[in-house]
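Note that one protein chain is taken out, while the other chains of the complex remain in position.
A, B and C are the chain letters, set down in written order, and residue numbers restart from 1 in every chain.
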Amino acid sequence: MSRKLSTGRAINEALRIAMETDPDVILLGEDVVGGGTLEGDDLEEMGGVVGTTKGLVKQFGRDRVLDTPISEMGLLGTAVGAAATGLRPVAELMFMDFLGVSLDPLLNQAAKLRYMFGGKVRIPLTVRTLCGAGMQAAAQHSQSLYWITAGIPGLKTVIPSNPADAKGLLLAAIRDDNPVVFCEPKLVLNQVGEVPEGDYEVPIGVANLAREGGDVSLVGFGGTVPIALRAADLLAAEGIQADVLDLRSLAPLDEEAILTTLEKTGSLVVVDESTPRCGIASDVAALCVDRGFDFLNTPVRRVTAPHAPVPFSAVLEKAYLPSAERVAATVRELG
Amino acid sequence: MSRKLSTGRAINEALRIAMETDPDVILLGEDVVGGGTLEGDDLEEMGGVVGTTKGLVKQFGRDRVLDTPISEMGLLGTAVGAAATGLRPVAELMFMDFLGVSLDPLLNQAAKLRYMFGGKVRIPLTVRTLCGAGMQAAAQHSQSLYWITAGIPGLKTVIPSNPADAKGLLLAAIRDDNPVVFCEPKLVLNQVGEVPEGDYEVPIGVANLAREGGDVSLVGFGGTVPIALRAADLLAAEGIQADVLDLRSLAPLDEEAILTTLEKTGSLVVVDESTPRCGIASDVAALCVDRGFDFLNTPVRRVTAPHAPVPFSAVLEKAYLPSAERVAATVRELG
Amino acid sequence: MQLSREQLLDAYTRMRTIRAFEEKLEELVKAGKLGGFLHLYAGEEAVAVGVCSQLGNADIVTSTHRGHGHCIAKGVDVKGMMAELFGRATGVCKGKGGSMHIADVDCGMLGANGIVGAGIPLTTGAALTAKLKKTENVAVCFFGDGATNQGQFHESLNMASNWKLPAVYVVENNGFGEFTPTEYVVPVKDIAERARSYAMRSDIADGMDFFDVYERAGEAIERARRGEGPTLLECKTYRFMGHFVGDPLVYRPKEEAEDWIQNRDPLQIFEAKVAEAGLVEESDLREIDGAVTRLLEEAIAEAEAAPLPDLSSILADVYAE
Partner (left out) sequence: MQLSREQLLDAYTRMRTIRAFEEKLEELVKAGKLGGFLHLYAGEEAVAVGVCSQLGNADIVTSTHRGHGHCIAKGVDVKGMMAELFGRATGVCKGKGGSMHIADVDCGMLGANGIVGAGIPLTTGAALTAKLKKTENVAVCFFGDGATNQGQFHESLNMASNWKLPAVYVVENNGFGEFTPTEYVVPVKDIAERARSYAMRSDIADGMDFFDVYERAGEAIERARRGEGPTLLECKTYRFMGHFVGDPLVYRPKEEAEDWIQNRDPLQIFEAKVAEAGLVEESDLREIDGAVTRLLEEAIAEAEAAPLPDLSSILADVYAE
């Protein structure tokens, strides 16, 4: 059974199921309760800045849904310490841009404690975070910084492209015994789609072939999957059939799935809404020219944002983001 | 005229020249003075944790060489504010691993203020920082995180492979009107070499062909240039002549220099002591399979550290780092 | 406190401009004409204006996500601001910054900031410049109660105190960080107490009273100019509107808000005080009100008519030449 939900509601549902099935799961973050609920009044809590955690404090209480001060480093560090000692925290980093003020608990603690301790500790931590452009939130609230977390050994990073995957990936992330960064792309957040009821997991590290074509491979993830799918539509109208691979997991990367589609098509374009340097797009291209070299018939192109911060103005932001037209044009140029 | 200096001393000389030629240049960081010099005693200041800034406080005074509290975020943020208002600060982030506690001033401030303000401000900031493994300093003091700064639009990142470049690159960095991250690789710090006297700059964004071969291209930077050069020696003994390209600048990347050597050899191996994901090595490989596709005769291989934190034990650390033998073996396998 | 009639009218003009600006923005967002995240400053005008009236162009201020008020108080062109919020090429940041990054360094306004607490070290750096260059300028930082829970607050104030920098740290305690009441997350009654950790001077002002802010900020600014080091100045205030435009305000007691808005409006308090002292006529103020309304109408009309940025500008201004 399934019904239509937005990605935000699917995430809410995953959190609820995770908390119902494991008493060690707690939520913490800024305004994950969101004020309200003073004794003896009729105030309402907000459930997060975009309402994703709404209602959870009513069901699970303030001991399991914790509002923190505006202290990202402190709250993520606290979550790491809690994870190392028996809880299974889901921390919210409201916007991924705030990694600037909270990287250490991920970079130097969550990612490394197990290794440095010779395997003696587990860090079952999930960090949920909004990423990407598309809301005119400008340079400091629109970044797609998953390349930073994906680049750090010891962390996993996942990113859903639709509501159903969001639910299953989040449940898998929470139950993983490693620190997992769960990205919530703004381009996907309000998207509505079929979401199965009940408890299920989408395994981490497994990409999804979202569309079968065979002439060219389009690789995307998060908000660029809908873009790649639209590009595939445009191309299909011209007789070019595209595979669309949704990575779903950025670390670990499903290298076999990428090589499989490349072997079939000989031609690959990767679409990433982040900036061009040191990113997932480069990793995919580098994989192609390494293990996939014998399959290559054409150059591997990366359709990304430009090497610039995200501009505010709506016209600029639109041009900044990858589009189906640019993807299709890139494929056409490959000939 | 030139004489032999270690990289550390060459950096010290660059700082001295920069401060002599521009009164707006100041240094700030933890222990860049390094205690000492209380009034009326015979104490000595340390000049940084490895002595790089030694003697500068004597020449320029405590107004221009400032010891800060152990507050990396605060000190880098302060340096950004000072740079935006008329000084030309050289801030020291003692170890690059401490980006964990100091990313925001670089990620969200230094890199973006100019853009967000529509071009109305300049941020002439240099951040000097030790990076890399090789001293058994283990997981939290051995990282090569230049991929993080190189990936951020608005920043520049440079890394010298020898004392002479260190001096010239640092002078160029300080005089650049943009925020520049100047990496000091541990593998290079104590290396001794000829350093020209006087004031000169090595331009940012220009790679250096450190050795001419023609059969295969080895691309390195910082501590991997000596490794690539040794690999070239090993290969030369077998009749394989390698170009060795020293990137020197990681952002901007000298794409033309990479493509030029690739066009000549048709075969490229990039050597990076950082971890494999989302790094410079992937960017170089991705460039090859994009703009350099027509030149490629073989796969592009990346010789990097494994996807793991840096281990403590000397035997493990040695095996963790790229070596000349591994580079040579990789070239041989390309056939 | 000796404020001339001219100074009083100027202060009123700025406060009124801020109020009217924010009210217009709310309308514009609700009419679907503006996008992005907008955090409005209505209710807190006396703080920005009380402080900035005593600063020159060479003095630096930094601000927060809630930055329009500080811009207007510091003299940033209102038309340029409006054009910016409309994302136009004529915007004060060429349409690239938007509300959360609105700035004009020509007026000493070093930017709103989307990162809570990030303006604090920027101010510290500006104060370091002033000190080392011996300019007698000061640097003033505005930030919220919530920002005092950020590590950057702690690190910066400590550094500024150690170095006796010419800085004033103005915390606008409006009782909430987003939806969370301050007392849930700040266990001290007065945030000013936090200055003790840095052996820094502190003071508390009624942030709804221009004159109280003016006086206490003035002392702090003068101390800073004289080289006597920084001050943490807490201004108790309240935001009249939501955290952002669109905030349903379900989380805060209606009576509490009503009480502040009805009885503690900084514009009304100002008007009552100047009237009582006979310093300006009511008609002067009404004239200003009218002029402000006209200014904003013009600003909106001009912004709507202004050109959008050229797409090539996406790659401009990333680096300085």
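We adopt the following convention: a contact is a pair of C-beta atoms (placed from the backbone, for glycine too) under 8 Å apart; a residue touches a chain by one contact, two chains touch by 3 or more.
Bear in mind the structure is a predicted one, so any value in this text is a computation, not a measurement.
Novice: Please identify which residue in A:18, A:82 or A:158 touches the non-displayed chain.
Specialist: Result: among the candidates, A:82 touches the missing chain.
Novice: Tell me, which residues in chain C touch the chain that this view leaves out?
Specialist: Touch set of chain C with respect to the missing chain: 149-155, 158, 161-162, 184-188, 193-194, 196-200.
Novice: Footprint of the hidden chain on chain B, which residues?
Specialist: Its contact residues with the unshown chain are 30-31, 33-36, 38, 41, 43-46, 49, 67-71, 73-74, 97-98, 100-101, 135-141, 306-309, 311-316, 319-320.
Novice: Going by the touch rule given at the top, which residues of chain A touch the chain that is not shown?
Specialist: 26, 63-64, 66, 68-69, 71, 73-87, 89, 104-105, 108-109, 112-123, 153-154, 156, 177-178
Here, only the chains that are shown with their structure count from here on.
Novice: How many angstrom lie between the CA centroids of chain A and chain B, rounded to a whole number?
Specialist: Chain centroid spacing, chain A to chain B, equals 31 Å.
Novice: Would you mind pulling out the distance in Å between where the CA atoms of chain A average out and where those of chain C do?
Specialist: Once rounded, the distance between the two centres reads 35 Å.
Novice: Go ahead and note the Å separation of the Cα centroids belonging to chain B and chain C.
Specialist: Centre-to-centre distance between chain B and chain C: 40 Å.
Novice: For chain C, jot down the residues that touch at least 2 other chains.
Specialist: 91, 93, 95-97, 101, 113-115, 118, 151-152, 318 - these are the residues of chain C that touch more than one other chain.
Novice: Enumerate the residues of chain B that touch no fewer than two other chains.
Specialist: Only 73, 104-105, 108, 112, 115-116, 153-154 qualify.
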